[in-house]
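Here the complex is missing one protein chain, while the rest keep their positions.
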Amino acid sequence: MEYTKNQMMAVTLSRQIEDGKAYIVGTGLPLVGATLAKNTHAPNAHLIFETALFEGNPQEVPTSVSDLRINYQASVLWPQYRYFGFQSIYAKRGLIACGFLGGAQIDPYGNLNSTSIGDYFHPQTRFTGSGGANGIATYCDTIIIMKHEKRRFIEKVDYITSYGWGRGPGDRARVGLDPKRGPRAVVTELGLMRFGEDCRMYLAEYFPGVSPKQIQENTGFELDLSRAVEARPPEAEVLDILIHKVDPLRLMI
Amino acid sequence: MEYTKNQMMAVTLSRQIEDGKAYIVGTGLPLVGATLAKNTHAPNAHLIFETALFEGNPQEVPTSVSDLRINYQASVLWPQYRYFGFQSIYAKRGLIACGFLGGAQIDPYGNLNSTSIGDYFHPQTRFTGSGGANGIATYCDTIIIMKHEKRRFIEKVDYITSYGWGRGPGDRARVGLDPKRGPRAVVTELGLMRFGEDCRMYLAEYFPGVSPKQIQENTGFELDLSRAVEARPPEAEVLDILIHKVDPLRLMI
Amino acid sequence: MNTDTKVMSAEAAVSSLISDGDCLAIGGFVTNRRPYALVREIIRQKKRNLYIEGGPSGGDIDMLIGAGCVSTIIVSYIANSGYTQVCRRFREAVEQGAIQYDDYSLDVQTIVYHGAALGLSYVPVKNMLGSDLVNLWGISEADRKKHPKLPDKKFVIQEDPFNPGSQLCLVPTPKIDVALIHAQLASPDGTFRISGAQFQDLDIAIAANKTIVSCEELVSDEELRRQPELNSCTGLCVDAVVPASYGAHPSQCFNYYDYDSRFFIDYDNASRTQEAFDRFIAEYVDACPTHADYLNKLGAARLLKLRIQPGYGYTPGLKRK
Partner (left out) sequence: MNTDTKVMSAEAAVSSLISDGDCLAIGGFVTNRRPYALVREIIRQKKRNLYIEGGPSGGDIDMLIGAGCVSTIIVSYIANSGYTQVCRRFREAVEQGAIQYDDYSLDVQTIVYHGAALGLSYVPVKNMLGSDLVNLWGISEADRKKHPKLPDKKFVIQEDPFNPGSQLCLVPTPKIDVALIHAQLASPDGTFRISGAQFQDLDIAIAANKTIVSCEELVSDEELRRQPELNSCTGLCVDAVVPASYGAHPSQCFNYYDYDSRFFIDYDNASRTQEAFDRFIAEYVDACPTHADYLNKLGAARLLKLRIQPGYGYTPGLKRK
């Protein structure tokens, strides 16, 4: 069975989603993965956008979190500040299973940079900034989507846009954040990383055709490979739904 | 020309309203007075209710500030918290000309009690409480409507629900309130009181048929009568509009 | 689409979601869209020691007080305006010391419910400064600490860190256990749509730990999702949907019906004494085990006379005195 790296990522993201729970998704692969989940094992998953658009069922892939395509069969189109309140209250109550994040750099503790490369005051490369990422990282468990490159997986990021586990256990509480929430997984085109009790990233799954060694070679810090297993390839019927129903125009996969 | 005390009060209230300005009105006489103003000299006055219902043109007298009758030709039916924000911001900018208040007791400095008579913890008579009154007194200039009785106009009220001028100049700033806003007038069935530079109430106008002496006799503290003039009686055409157009069912007048 | 349903009877919603001692917040405004059907069910089930976050309270909360359900009320206003200027069971309970109470202003209750729905710990305001709302605590700090639900402090006064010299009153947001709302439309997944003024309903629905929504009409999820821009709230904030036409009677319901003046006048009289009140409750609540029984007791003709007239939004010429 043939499938692309992006398709394997989408399937992996989809597998993180449980039926009946609520997720904060952005555009791109997280939305594709979540939509795939809703079309397969998790029809009652609730998708929330940082624009305060709730539970839409986009029929075409949206280009932004404000795209009118997200409104389709949504439950509410709230003003922006309602998302602020919902996020903090419902995350605290454990009713938001997780939010999806991306970034340009990540460290072993899941601290993320989506602001700039180099000195913040004289950046070599400037990005858009936090968007909703910092808020998600403040209140929710997170799943992070990254390109797996050595320059992106580094010991210390240039700027912490979204706080992860700090430098280890106890750090979230120390800075004033809920210690029970934080990064849970990192999905790349090579595999799936999780975080141990020491708050450090370890390799949980390597994708078919990828070796743990290859993943270590693409990671700028030492990764515990001892717990890694090979990921299941996409099931044929899941791949079929992904390709023919979720993103038939191949905008994202 | 015949007219009742309530009609004279409504006309007096109406005269306080200027065209093009915004006013916070409740039900009862303030609304009648304001509606009269809109039907005579101030067609562009804006009436705001503490329910966050804006600029309605009730065709029947509403019984409460939430009455559906207030929605008629309104501009917005905002959620409650929008009133909170509008009040504080637009009062600060001088765009709310004043709010109307009532109470069970008033002191010479316009401090008002609408909470209870006697000890607050073991009240002899309990009223509803502040409602929106305290907020109006916090942010806006106010016009106060009272029954003119000695037991209501007293040196010290049992409970300050709505802060007026405190005990004199400088007190509003001292407690943290805008010193430029505060009580401007008191309208009763006997006349119109205003506040001097010493922040104390004085008699400005006595209604036709009422003497300043009679007003002093019905006031539990000393009132400066030296600046008092007789109020103009209602103009015939104004009275006609009041009786036949504003409150034809005589619910309030 | 979600395949669960949150639809249940008032009896099931109140018995499964409200416990003795809970903090309740109730939607609507004084005589407009108050969830009376749910309140009557609370009385029927004899819930006790409730702590009421009052806001713009109406006769519904007065009934809860008269029926002995309430031990604590945080209050700023309670009336059937135009009919009962100070609710009478509330008034007697306060004057006789039968109830714990503390006063805020309505604006402050409004903004702390909103703050609660924004997930804020407190809201810093100018309101109440100088007044006895600040100087006198109806419930002392010691009593607050003994109370399982109240914040320890009514407020804290602090200098504004961004405006030196300016005082602010920091008011803590309440922790509401259950919100009761009456909406025009709701669907099985809990999505609801309030038409007309929303008052503080959405805030308490989001802030509360559990939310019960009664509705004039139960419609399909698909129907509400055709126009999400008109919906008030996602079902993620709702735990029970209770179909109840005329569920806000005797109060008003935008687009549906006006208030029932005769009922308010009757209640004004009945609430003058505990004895008359008890008879009234026996007749309108206990003798009507379901909302349908209550509607039948009032009679179809009486209810239909209250229907609003489109274009006015109320019932023009309604007998109101």
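Each chain carries a letter (A, B and C) given by its place in the written order, and its residues are counted from 1.
Going forward, contacts are C-beta pairs under 8 Å (C-beta built on N, C-alpha and C of every residue); 3 or more make two chains touch, one makes a residue touch a chain.
Source: prediction; values computed, not measured.
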{"item": "Which displayed chains the hidden chain touches across the whole complex", "value": "A, B, C"}
{"item": "Residue in contact with the excluded chain [from A:3, A:23, A:90 or A:159]", "value": "A:159"}
{"item": "Residue among A:67, A:149 or A:230 touching the omitted chain", "value": "A:67"}
{"item": "Option touching the unshown chain, where A:14, A:75 or A:88 are the choices", "value": "A:88"}
{"item": "Contacting the left-out chain in the complete assembly, out of C:136, C:170, C:288 or C:303", "value": "C:170"}
{"item": "Candidates C:4, C:141 or C:160 - the one touching the absent chain", "value": "C:160"}
{"item": "Subunit C residues that touch the omitted chain in the full complex", "value": "111, 114, 118, 120-125, 151-153, 156, 158, 160-163, 166, 168, 170, 172, 195-197, 229, 254"}
{"item": "Touch list for subunit A against the chain that is not drawn", "value": "27, 50-53, 59-60, 62-69, 71-72, 77-81, 83-84, 87-88, 115-116, 120-135, 137-139, 159-163, 166, 171-172, 175-177, 251"}
{"item": "For subunit B, the residues touching the chain missing from this view", "value": "20, 22, 43-44, 46, 53-56, 71, 73-77, 81-82, 84-90, 92-93, 95"}
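Everything that follows uses one rule, which is that only the chains that are shown with their structure count from here on.
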{"item": "Separation of subunit B from subunit A in steps, with touching chains one step apart", "value": "2"}
{"item": "Furthest chain, CA centroid comparison against subunit C", "value": "A"}
{"item": "Between subunit B and subunit C, centroid-to-centroid distance (C-alpha), Å", "value": "28"}
{"item": "Where subunit B touches two or more other chains, by residue", "value": "none"}
{"item": "Residue numbers of subunit C (touch at least two other chains)", "value": "none"}
